[in-house]
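One chain of protein is taken out of this complex; the other chains stay put.
Chains: A, B, C and D, in written order; residue numbering restarts at 1 for each.
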Amino acid sequence: SGKGGTGSRVLRVGWNAEPDSMNPITAFSTQGVEIFQLVYDKLLGYDRDLKVRPELAESYSYSDDNKTLSFVLRGNAKWQDGQALTPDDVVFTYKLIKDKQLGEYAQWLNHMTSVEVKDGKKVVLSFDEPQAFNPGLAIPILPKHIWASMSADEIQKFANEKPIGSGPYRFVEWKNGASLTLERNPDYWGPAPKAEKIVYTLYANEDIMAQALKSGDIDIVTEMSPTVWDGVKNDKDVKIAEMPSFSFHHIGFNVYADPKSKGNPLLRDKAVRQALAYSLDRQRLVQLALAGHGQAGDAIIPAGMKNWRLELPADRKIGADPGKAMAILDAAGYKDRNGDGVREDAKGKPLSFRLIATQTVAVDVRAAQLFKDAAEKIGVKLSLQTLDENTLGSTVYNEAPDWDIFVWGWDSNVPDPNYLLSVPITSQIGQNNDVFYSNPAYDALFDKQSITMDPMARKAITDEMQRIFYEDSAYIVMWYQNKLQAYRVDTWKNWKEIPGGIIYNVTRDNYLDAVPAH
Amino acid sequence: MLRLEMILKKLAQALLTLLAVATFNFALFRVLPGDPVKLLARSGHLSSEAIASMEKAFGLDKPLGTQFLLYLRNVCTGQLGISYTYRRAVADILRERIVNTLILLALATVIVVAVGVAAGVLAASRRGSKVDGALVVTSLVFWSLPTFWVGLVLVIVLGVYLGAFPISGMLSPGSIGGWGSLGDLARHIVLPTITLALVDMGQFVLITRSSLVDVLTEDYILTAKAKGLSRREVLWQHGVPNALLPVITTTALYVSLVVGGAIQVETVFSWPGMGRLMYDAVLRRDYPLLEASFLLSAAIVIFANFLSDIVYLLIDPRVREA
Amino acid sequence: MSPEPRPYSRRRESLSLLWSSPLGKTGLILLGIVLLVGIAGPLVFPFQPRTSADSAASVLSQPDRSHWLGTDELGRDVFRETLDGARVSLIVGVLATLISILIGSLIGLVAGYYQGALGSFLMRLTDFFLALPMLPLVIILAVIFGQSFAVIILVIGLTGWPSTARIARSQVISVRERRFIERVRSLGASDARIIRVHVLPNVVPLIVANTSLVIAGSILSEATLAFLGLGDPSRVSWGTMLHYAFEAGAAGRGAWWYLMPPGLGIVLVVLGFTLTGHTLDRILNPRLRDF
Amino acid sequence: MLLEMQDLCVRFASRAGDVQAVRGLSLSMAEGELLGLAGESGSGKTTAAMAIPRLLPRNATVAGGRILFDGEDLLAKGEPEMEALRWKAISVVFQGAMNALNPVQRVGSQIAEAILHHEAATGRDEARRRVEELFELVGIPAARSASYPHEFSGGMRQRAMIAMALACKPRLVIADEPITALDVMIQAQILNLIKRLCSELGLSMILISHDLSVIAETCDRVAIMYAGRLVETGGAREVFESPAHPYTAALLGAFPNVNKERVFVAGIPGNPPSLIEPPRGCGFYERCARRSPGCDEAEPASVDLGGGHVAACPLARGGSR
Partner (left out) sequence: MSDKLLEVRDLLVRYESRRGPFRKPSAVRAVDGLSFDLRRGEVLAVVGESGCGKTTLGKAITRLVGASGGSILFDGRDLLKVEGSELRRMCGCFQTIFQDPYESLDPRQSIFDIVAEPLLIHREASSEAELRARVHAALEAAGLHPAEEMARRYPHMLSGGQRQRVSIAAAMILEPELIVADEPVSMLDVSIRAEIIRLMLELRERNRLTYLFITHDLSLAWMIADRIMVLYLGKLVEIGGADEVIHGALHPYTQALVSVIPVPEARSRSGQILLKGETPSPIDVPPGCRFRARCWKCAELGGPAICAEREPEPLPAGEGRLVACHFAGTHL
């Protein structure tokens, strides 16, 4: 049994980063989202099979033109401070986000024209285009009585130190740098979960977290990196779980054609990008950087979203062929003219690029080092620099981007392709589009898929998009990292392993279904 | 009285240094590259109005001079701004964290000073003996150890293999906190304290030793011996009190070292203190947090120096004017 | 009693005293070994440089015939990395120290010799830097200026000078107050000459002894920075090795072969410099001399 | 006899070899006597004197001889016994009073410490009262007993040291160069004080000085040392009026005397011999103007000139200068 002090009714989770904030509008860390999905309710949620299930809404329905979405709210929901939860709160939340363009959520409401209460129990959303993705799955509902009095400015600064939601757990305290505690919400509308408390403990180092799991200090961890995870797999009280995820890591090339770009223009040549893509053996990358815990990457929809993934035939795959890479470069006129081991273009400009990666993401740094070695073999010189996450972010997302190549990744908060596909669209330049990719054909297809309600038809479109983007090689998707988790078998049970992870996933149901092992 | 005047003078000096640190601090963070709002926009979904409103919210839209004055005023009133990452008052975050660091540092300092001074006295009083030699060598070895490495080794040996002590955090996950957790805290504090103490002990031993060796050759020690005092009495009544003066200065300098040690120890042991906060703030470019924690740690060091000056003034009648 | 006239060389005398003290000898031997390893090592043991293996099986693998100290989390040879790391640690230590010593000596010299407004300003400046918590400062500077090799050397060098300045200053003051300076001044010697001929030679030995300790400190600083993930990622140093080892969970997997070599490397080289510096200090600083 | 040194030998270990600082010194003094110990720097005065309360530095060894104090051999006593004797029976006024006082303690309490340490029955108030008495005795206002050493002038510190030396009413006071480095005027004051105290309190004192004039004016008896040996001893008047040893004579000749004719004084050319390998014969041989062959072969025997006047030179009987 655990050493938790207050007995086995406490679920102890280990993680290696803290939420950035308790304000669901401004927070963007995954840790934050994990807490919000327990403290707040959304209208809809995903169950343990990643199927849509009701949450605050008992049911929902689309209009025939798919432009109107109505939710029927359950009547027994209450705010954790005792106030009743009404449709007004839902309308308030959606309006707030839409009107003030607040946070990540605003992207789901771009096409919303109105939101209103109907028949006392119903909330109706109207859009000017059909919506393939249901925003009810993403947006937490906030209490109007707390948030209504604040201006946009104030909301930006609001720490929300004691969040009040309507979810199964309520916030107790956050000991900065140490732990965050939730307790069971007695007024929760649904069946009471078994864990009376959930304590998230912060570990500065994953290895130490692994030790804590082994020694019984914690019951489950949110995520582990490959080599550390390998280190716990032989412990008899610990069960490891390896699941596909909704994320990928990639190498991005600065392909911005705008004169503002300060990136090396040679990278705008598709041949150079493709050659680099061919130089890299992604299988080996998975073996070395991930110690084998993942799948070699190709298109931008990760392995976790089985339904939406494009399966490329072997002969269309780019990679693991340095010979081909060199042939492409030779053909495109890049030769080592001065014998320094680095190829130059016709004007003598060397294929020498800057490569940046996040210093704290070990797998990225490892991949970058391996990429550097691989590129060297085909006569391309890369100089590696690691930056902290924020500097890297501000370097990449710059009006006048002054970089050549970076390494990082994308993670989708929903098992729907829309978000990831939206990254490289032209309108996302200045926002998510990290390589400044712009392809009108791709953009057109994106718009089309987002209003195509039929899954089969939509899949055809997304496949085509993936193919185009893959060929263009603005990204080298290195791998789809598996979600590596581990939990103790002697404290809690009934964990279900699902794509995206047991916990720390788009569903909260594993928390609600866990039961003590004894 | 002269003493009071001296104390005031020292105080003025300390305050001046603090002001200089604040200025330096401010300049360092404003003049150098990195646009915090762009950093916040990392996730990319902020409109330009949102960015403008954020700039306004964090006071980044004003000219530098105004920002500096505002900054000074706020520092004086304890308003250290709002953390970019946590979006909470920096002062609140610091308040939570500083206590944890102080607990750790206080314990380590007490141990270092007590054991270090005792060992130094022992070595000096047995100068040239085997004990002395062993103490000097041990101190030099300790002095050469990287703090984080000692931490790692302790984690592996005492934590992982022997399982003798918890290796992470201040309290066990899920413990309730409060007075009941004192035992838990005690178990958690062992390894970080040992790490900090081990590494910094060496210097103390060496300094106490050399200071006492110096003092023991002074004529007044011979006088004391001639008065018929026993070796022990000579040592403790005349030797140590005089030898401690330089040790006090060292203690103050040690505080500046130990702030660095805290960052490492807190990183290795996931200790939720200021050191790690500062390190995280660096990684996140959380300027207000970084500034404030840097200022705070500088203030601690300056205060320690000030304190040592005062103690010096109080116990050494010779110190007159600087 | 009357001393034999013999060629007088303090330098030679110090060296032989250094060698005759067990601590000093140990320090010199340690340094010799590390230097040898750092300079000759990569030439003598030409293992596949930085080569990575191909499968997950060769990641963090135990020492065996082909990898004497096993492999790291990318399947690279730890032995080879340790040899490379010695060089980086030494280079950073020495270059950063050079900067520190130059700045420190200059400031100390000027502050000690010109005790007027200039001197006291410089002393205030030194105290100010001493009052800054060093590691945080170094971290902040390293992060702000980026983590390249040159920046790390500069940052460590630029923050490491106050102790040297203090030592130099107090020695200059004590030399300055000696009668022979007054005698020489009464002969009409200029400040420049007094500093060059009389002050410097009497200050340099202490700075030299201090240098050894500053190098030890610089190497520790580099290791600490690198351990905290702020090292130059394209160069292997012992600190970066430990950083990646810690990140990769080497401790939990019991990969001692990955944790011990760089750690011991740091300890040995720092100990070498510390022992040498400590002994030199005792020899050259009569106040500390206790034999 | 209060004190008898018999054939005392003291060595210092040093890197160059053993320094034979005191070589076979025999000297005695009676109760109530003021004995002057003179000789040039390095002749072993301090070493000989510090051997009595056994306060020699760590690298010193007493290689032979006995020191009888009241008939008991001090060298045979255990450390605790010595501790009880120190200050109570034998006290010391050290050379540099500047450094002989603990800088962080009040002067008065340093004196009181000695009293309290040796006279357990004494209360603090009583001790304080006695300290004040002692201050008055040496001519410092009693109120100053609360001062720290650095608040005193050199002369006052020297007086305080003397007061401290008298605190436990010792039978023997060893004053090692108590007046060197002081101004003439203060020198005179302190010497007067010493003389007065000795006669008033019936103290015995060994006064060490390299200045013969000072000893001549103050002491009853003198002992002159050279290169670790006693070269001449006797009543002050006899020795200064008719020095029997060539060294004594030469030394006397090196001091100008304002009472006599204004002539240029003569020095003693050369340096004292090394004490690491001391000469077999007379230590002064090399510098002696009246040496004769054979003096360098064997130690000259002591010649008793009567009345306690003894000199270690074969020429002694031949008369004075």
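Please note the rule applied: a contact is a pair of C-beta atoms (placed from the backbone, for glycine too) under 8 Å apart; a residue touches a chain by one contact, two chains touch by 3 or more.
What you see is a predicted model; the values in this text were computed from it and never measured.
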Touching the left-out chain: which of D:A236, D:C282, D:C295 or D:A312?
D:A236
Touch as defined at the start, partner being the missing chain; which of D:E136, D:D183 or D:E277 qualifies?
D:D183
Considering the complete complex, identify which of D:A49, D:I67, D:L191 or D:C288 is in touch with the unshown chain.
D:L191
Of D:E4, D:E40, D:D70 or D:E119, the residue touching the omitted chain is D:E40
Please identify, in ascending order, the residues of chain D that touch the omitted chain?
40-41, 153, 155, 183-185, 187-189, 191-192, 195, 210-214, 216-218, 236-237, 240-241, 250-252, 254-259, 262, 264-269, 271
Those residues of chain C which, in the complete complex, touch the missing chain:
2-3, 5, 8, 10, 178-180, 182-190, 193, 197-198, 201-202
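Quick note on the criterion: only the chains that are shown with their structure count from here on.
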Once you find the CA centre of chain B and the CA centre of chain D, what distance in Å lies between them?
53
I'd like the Å distance between the centres of chain B and chain C, where a centre is the mean of that chain's Cα atoms.
23
For chain B, give me the residues that contact two or more of the other chains.
34, 155, 160, 267-268, 282-283
Considering chain C alone, which of its residues make contact with at least two other chains?
143, 246, 251-252, 291
Which residues of chain C touch chain B in the complex?
23, 127-128, 130-137, 139-140, 143-145, 216, 220, 223-224, 227-228, 242, 246, 251-252, 254, 256, 259, 263, 266-267, 270-271, 274-275, 278, 287-288, 290-291
Contact residues on chain A for chain B in the complex?
2-6, 10, 12, 14, 20-21, 23, 26, 28, 101-104, 106-107, 152-153, 156-159, 161, 175-179, 197, 199, 201-205, 208-209, 211-212, 215, 217-218, 360, 388-391, 393-394, 397-398, 428, 430-432
Which part of chain C faces chain A closely enough to touch in the complex?
50, 52-56, 59-60, 73-75, 143, 146-148, 229-230, 233-234, 244, 246-253
